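With one protein chain withheld, the remaining protein chains of the complex are depicted in position.
For clarity, chains are labelled A, B and C in written order, and residue numbers in each chain start from 1.
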Amino acid sequence: MKIGVIGLGYWGPNLVRNFLAQKEVKKVIACDLKESRLQNIKEKFPAAVLTNDCMDLINSDTDAIVIATPVDTHYFFGKKALEAGKHIWVEKPFTATSDEAEELIDIAESKNLKIFVDHTFIYNGAVRKMKELVDNNVLGNVIYFDSERINLGLFQRDVNVVWDLAPHDLSIMNHLLEKHKIKALSANGIANFNGKENLAHISVYFEDNCFAHFHVNWVSPVKIRRIIVGGDKKMLVYDDMENFEKIKVYDSGVEFPTTESIHQALVQYRIGDMFSPKINQTEALALGANEFIGAINENRPPLSGGKEGLEVVKILEACDLSISNMGKIVELDNLVLV
Amino acid sequence: MKIGVIGLGYWGPNLVRNFLAQKEVKKVIACDLKESRLQNIKEKFPAAVLTNDCMDLINSDTDAIVIATPVDTHYFFGKKALEAGKHIWVEKPFTATSDEAEELIDIAESKNLKIFVDHTFIYNGAVRKMKELVDNNVLGNVIYFDSERINLGLFQRDVNVVWDLAPHDLSIMNHLLEKHKIKALSANGIANFNGKENLAHISVYFEDNCFAHFHVNWVSPVKIRRIIVGGDKKMLVYDDMENFEKIKVYDSGVEFPTTESIHQALVQYRIGDMFSPKINQTEALALGANEFIGAINENRPPLSGGKEGLEVVKILEACDLSISNMGKIVELDNLVLV
Amino acid sequence: MKIGVIGLGYWGPNLVRNFLAQKEVKKVIACDLKESRLQNIKEKFPAAVLTNDCMDLINSDTDAIVIATPVDTHYFFGKKALEAGKHIWVEKPFTATSDEAEELIDIAESKNLKIFVDHTFIYNGAVRKMKELVDNNVLGNVIYFDSERINLGLFQRDVNVVWDLAPHDLSIMNHLLEKHKIKALSANGIANFNGKENLAHISVYFEDNCFAHFHVNWVSPVKIRRIIVGGDKKMLVYDDMENFEKIKVYDSGVEFPTTESIHQALVQYRIGDMFSPKINQTEALALGANEFIGAINENRPPLSGGKEGLEVVKILEACDLSISNMGKIVELDNLVLV
Partner (left out) sequence: MKIGVIGLGYWGPNLVRNFLAQKEVKKVIACDLKESRLQNIKEKFPAAVLTNDCMDLINSDTDAIVIATPVDTHYFFGKKALEAGKHIWVEKPFTATSDEAEELIDIAESKNLKIFVDHTFIYNGAVRKMKELVDNNVLGNVIYFDSERINLGLFQRDVNVVWDLAPHDLSIMNHLLEKHKIKALSANGIANFNGKENLAHISVYFEDNCFAHFHVNWVSPVKIRRIIVGGDKKMLVYDDMENFEKIKVYDSGVEFPTTESIHQALVQYRIGDMFSPKINQTEALALGANEFIGAINENRPPLSGGKEGLEVVKILEACDLSISNMGKIVELDNLVLV
């Protein structure tokens, strides 16, 4: 298999390294317009072939094109590559609009090509362990999902903090709570510096009584990367800043009322043991690359395909709409303010 | 000075103890309908006088009445006490509605009596240190306030999690950001168990570009009590779960754009030293009791008076209105959905 | 049962409170020479009877005498009380010398009276859980015990940091490792201020290959209260500064060599899950008081009796001897420098 990688900025070198390490990949061609970035790849990964002509690469005999360019170019490169008959791997977020995403999905389906959206976190050992715990009903019925991803971050020119940081946590939520259907959302945020929001809060309502909230922030003095999943049997905390005990499962929860207590406090809580499972350390990106190749070879949708990418883009669009209306609720299905 | 204390449940004994310790207080009369609670006070604070007749206490020769009963009775006892010519101390939240709060304020003013609302946290050493840092412009212009108060909590019969927990953080916000005027708010939450919200998020918009957010939660497996105040010069974190370094001031922040960088990332960040000031350990309630007595003796409004109590109640009412409209924005001035 | 408590300084009021709360105790007489301390007890625990005449108390009709005075007076009061036919409870450390301890033990045995030494920690929920884990062989064979008890502490006039802090950890070690026999110890320390050691390290050798180490320190800027127990199956950490997860049991350890690996690294390690059991919150002192009364009523030795107190005093004496010889090894049996 031959892989072309377009875009060698922050994340591109990791993609080159991981595809070079895949057994089935015989050749990786890396492409960027900037000479300094090509030089960097040459020094670090001498096995990679280099080019600065993206269109030439897309039309060469590669099997797949990996797109790691700014989000507003994903649609352009994705479409060209699909039209040239290549499978595509696209960095998150999938596209700049849901229309673009839908068009790419349609083209890929019509040509039986695969789209892989790089929601890296769902291949991460901690998230895979969380998925296992949710799917095995260890937590019971999930009643809420709470995510905080805040730190002093580099402001982006092209997107706000929601489009930059939230795709990670939204893809984790969608992956864990796939049985719960999202109904609508309300989002709030402010832009203090350059017109793009640097801090935002997103509340997601589900059709059952489940609820999710996301706090993303580029102007926090402390770095927090934390997800809580509250179930009616157990609850878990995933703290990505912990070096060792990243996931803790608490045998704590809410006790349901009995008729006797109905005139007193209606609901009680209990505190029990805590358990921190060992986390698999395999690099998420290696598993992602493997999943992409597997999906191509087995002619099946990948775990994070165009559909999953589109779902995240729809939520991001709804966030922008709600933020500009100061938290007004937006229906997810049709992106309409309620 | 003679003080009557009505309501000897969870917080009442602390009030009895603190008023007994005030130099100017000669007598504390403690009142509750439950015999077991009176017995408990008798054992722990033999110096207190006991009664189970509230109306008798209100009409006796006390100078002030302390009301530590459920919130929906604050108005009743407060009105009776003011009408009997007594100053009042009322537990947070001040009243169950803003109309009730306004009526009590009017009565007190007409009779030149003092109302003290027990926003205990503003007398806490860490919050006083934060106030000093904000007022001395150490943080620069405050751009956001973020509060998280979550743990596995006892469900209350009479109020939801917003009315139970948020008054603490709202009073801290109002105290620190008194120069910023609130415009409107948007709130979201769910009630999983007994019809009262057990988890909620509140976003507050100010007339300048300042922004605040509150996360209150009774169903979290971990206990978090954390406030971040982000300024354009420095930022601080108040972590009340820390045993020692409760406040950390970060010389970190956002660098403003220069014209040269305008075509690159527009805003940069910097990371500098951190400083953790020593916190005064005096019990907040002792300082609160002292402030109440001082306000009476000096015939001046206390730091946390009826006005401050009313502001918090208005925000709580707006939260309920917004939550039941899934985040729709509510104007604070007139409590109208926008 | 009637209990006399002598010494109402730092710890005495806790003793009065706990004995007052014991069902079988009908009367508590509290004694101190200082009027202010008697006054303090009068205010807080009006049910207690007060006296300033210790000898009178010892010779009155109490069943037991609780001795909470400075360590160099334990022998004097203990002997008088035993001679008057009273059971005794003595604060840690038991006595100022092992000779004193042995004499008190002999007197008590000859009169069939009970001695209880207040090694409070062995009644603490976390230590009881550790004992359960060790006794149930969850850890396997214990290979080492490591304790750190350091903070900025009040310097004592009468004893050094070893006599002040180490009895806690030594009693925990003796309790957990009762199957392992101590052989000898080596201790090092310095006295920077008033001639009494303010920082010390103690290494204890057992007859099997087990090993223990203690770090006690009054001049540390940070407060650490941590015990590690390393077994060949699992290892545990008890961190008393943690608010919630005080004990963590690690399924981590050392893999024993196979013949194949003998020419490579001889021993490997593995990392597995972690488990944090719920800890019982009952106040240790209440369980201690209960144990004392139970031992008297059932005519059996208490869990922490004269024998256990003597063992700790012998170790403390050996520490002093070794420290003054800069770490030279001291045999525990006969307190002789080797």
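The criterion applied here is as follows: a contact is a pair of C-beta atoms (placed from the backbone, for glycine too) under 8 Å apart; a residue touches a chain by one contact, two chains touch by 3 or more.
The model shown is predicted, which means the values in this text are computed figures rather than measured ones.
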| item | value |
| --- | --- |
| Among C:Gln39, C:Asn194, C:Asn280 or C:Asn297, the residue in touch with the chain that has been omitted | C:Asn194 |
| Per the touch definition above, residue among C:Leu33, C:Ala47, C:Ile271 or C:Val336 touching the missing chain | C:Ile271 |
| Which residue of C:Val90, C:Leu113, C:Val127 or C:Val237 touches the chain not shown here | C:Val237 |
| Hidden partner chain, touching residue among C:Met1, C:Ile228, C:Leu321 or C:Leu335 | C:Ile228 |
| Hidden partner chain, residues of chain C it touches | 143-144, 146, 152-157, 184, 186, 188-194, 199, 201, 203, 205, 209, 211, 213, 215, 217-222, 228, 230, 232, 235-237, 248, 250, 252-254, 256-257, 264-269, 271, 322, 325-329, 338 |
| Where the unshown chain meets chain B, residue by residue | 245, 248, 251, 271-278 |
| For chain A, the residues touching the chain missing from this view | 43-44, 46-47, 222-223, 241, 243-244 |
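Keep this in mind: only the chains that are shown with their structure count from here on.
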| item | value |
| --- | --- |
| Touching both chain A and chain C (chains) | B |
| Classification of the chain B:chain C interface as same or different, half of numbers criterion | same |
| Maximum centroid distance from chain A, chain identifier (CA atoms) | C |
| Centroid distance [mean C-alpha coordinates] between chain C and chain A, Å | 53 |
| Approximate Å spacing (C-alpha centroids) for the pair chain A, chain B | 38 |
| Where chain B and chain C are represented by their mean Cα positions, the distance between them in whole Å | 43 |
| For chain B, residues contacting two or more additional chains | 222 |
